Each structure stands twice: as C-alpha cells, then as structure tokens.
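One chain of protein is taken out of this complex; the other chains stay put.
For subunit A:
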Amino acid sequence: MAPLFRVEGLTFAYPGRAPALEGIDLELHARERLFLTGANGSGKSTLLRCLIGLARPQAGRIIAFGEEPTTEEQFRRLRCRAGFVFQDPDDQLFSPTVIEDVAFGPLNMGLPRDEAIAQADEALAGLGLDGFRDRITYKLSGGERRLVSLATVLAMKPEVLLLDEPTNALDEVTTDRLADILTGLPQAMIAVSHDPHFRAEVGTREVFLHQGRIVAERPAGHGARRMGA
C-alpha cells in the first residue's frame, strides 16, 4: 500500500540560519504511530510544519495521499485530511465556546450547520467530553484544553494526525488518558514527544533527529507490540 506521507530529501532553513532540516527522507504508513524525538532545536516541529505547508522547504518533495501539494489551496485541502494539533492549546482554541471551536473545522469544510454540530458532538463524545459543549474555552483546565483541542481536529475526521508535543504540561493521569485515547484511534499519526514513557506506550516507530538529520530509527515499545510489528 502506498504511504500516506512520503518525504524525500527535505531541506529547510530559516532565513540567515543553518538548515533546520537537511535531506530528510521519511514515510508514514496506514495505522502507524510515528514519533519524532531529539534535542531541542533538532528540527522536529519544523518537520511537522513542513508537512502541511506552514513552512515551505527550500528543497525536497512532500507527497501526501499520492499528491504533491504546492499551492496554498492544495495545502488547505491537505490540512483538512492531515489534522495538526498545536503544542499550546491556547493557540488552537480561539472560539468563545467549546462547541463553536470544535465545529469550526467541519463548518470550514463546507458542512451544513446541523451536520457540523453533529460531527463536533460526536468528536467530543469520542473523547469522553460530553457535557463540555457549552463550556467557555478560556475557563477549561490545562488537561481539558488539551483534549478539546484534540477534539477540534478529530471533528474534521482527518486521515492522519500530526501532534506537536501532545503531553506538554500535562499531569500523569491526563497523560495516561491521552495515551489510551491515541492508541484507540484508527488514524495514522506523527507526533513529537520528549517523553520516553509516552513514546513507548503509544508509538509504533521512533525516529531520532539530530541537527536537522535523521540519525536513528527503531520500532517503539508497547505500541509496536500491540500492532504486532
């Protein structure tokens, strides 16, 4: 089966700086939960941002779902299929109420109101967040914000999830709950995480970055075993 994402020779540099990514080759296959890890500044987040066109690489190709997006409009459609969850939920949740924020994506995809709201409710229920729909986003706790921001992306029914440090600032209980949720999802995902326990729990494969290059790769812990890899 063709990979969902294929990256070939990706090179990206912020203006006037040494390349943040250099010659990256990477594939993501269906049902894989791929973790990117490495020191601060090794290019993990930049790689995620390149995949959906938030950063435009100077060289290399990105093939997503068999197509190579180049224009903003193509990337816009891609972003609806590959949902990106930001590191800081305060960046993600901008609407006053939870239901508005979760329905924002489906409405942008052109769904009629009722369907968009139904899809949003479904996403909330799937994460055990029933009863959160009329809550005010800025009054949620850190853990609740994280789960709601995941719901805002899941409501769009993406085929791939991109997660930038999803356990950032979460306590252990919420981290475990998030691990359970992520392992239960059918989507393939690429996640950045510094938490070795979380990676072992959720991941099926780990890729190590160092100074913008992939230096090692290995199957991850329980996740890989659960998948039978």
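Everything below uses one rule, namely that contacts are C-beta pairs under 8 Å (C-beta built on N, C-alpha and C of every residue); 3 or more make two chains touch, one makes a residue touch a chain; residues count from 1.
Quick note on the criterion: contacts and distances are computed from a predicted model.
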Listed names "YncE family protein", "Phenylacetate-CoA oxygenase subunit PaaA", "PaaI family thioesterase" or "Cobalt ECF transporter T component CbiQ", matching UniProt entry of the absent chain: "Cobalt ECF transporter T component CbiQ"
Option from A:74, A:97 or A:183 whose C-beta touches the chain left out: A:97
Of A:63, A:109, A:125 or A:200, the one touching the omitted chain in the full complex: A:109
Touch with the omitted chain, as defined above, among A:117, A:190 or A:209: A:117
Touch list for subunit A against the chain that is not drawn: 52, 54, 76, 79-80, 83-84, 86, 88, 90-92, 94-97, 99-100, 103-105, 107-109, 113, 116-117, 136-139, 152-153, 156
